[in-house]
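Removed: one protein chain of the complex. Kept in place: all other protein chains.
Moving on, here comes subunit A:
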């Protein structure tokens, strides 16, 4: 049995686009990426179930012509789970927007720390003065933005903070 080529191509496209979106900064795009990846995996299950057949109901269909219901059952479970987790991710994106007026995935605190230490090293070799910036890593991490926030609503201090 050879798998349905259209489905295989669709899976490839979904996974490619999903991975690309997953690498974005904005949580909304990440969410869409996750949903596409999940759908790709679900289609993969359908391909895994073998050739399409008739409804697997005893009495209505002869046994030889039935499609395999087990992968469909698994896909249903996976769809339910993906739905729930997408809702959670959406809530998180909204909360992030409430707090920061953007929904970007921020840098690892550790990365900031290493970058700061490296910066101090550079200054130490060029300058005699090696003072730190006096800000905490968390503050710095919170401020990290990149090109994806072009056109985002301007940050209004105080608003949306609890």
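The rule we apply is simple: a contact is a pair of C-beta atoms (placed from the backbone, for glycine too) under 8 Å apart; a residue touches a chain by one contact, two chains touch by 3 or more; residues count from 1.
FYI, contacts and distances are computed from a predicted model.
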**Request:** Name the absent chain as its UniProt record does, using one of the following: "Stage III sporulation protein AB", "PPM-type phosphatase domain-containing protein", "VWFA domain-containing protein" or "Na+/H+ antiporter subunit D".
**Result:** "Na+/H+ antiporter subunit D"
**In subunit A, positions touching the absent partner** = 1, 22, 27, 30, 34, 37-38, 41-42, 44-45, 47-51, 56, 58, 63, 66, 68-74, 76-78, 80-81, 84-85, 88-89, 92, 95-96, 99-100, 105-106, 108-110, 138, 141-142
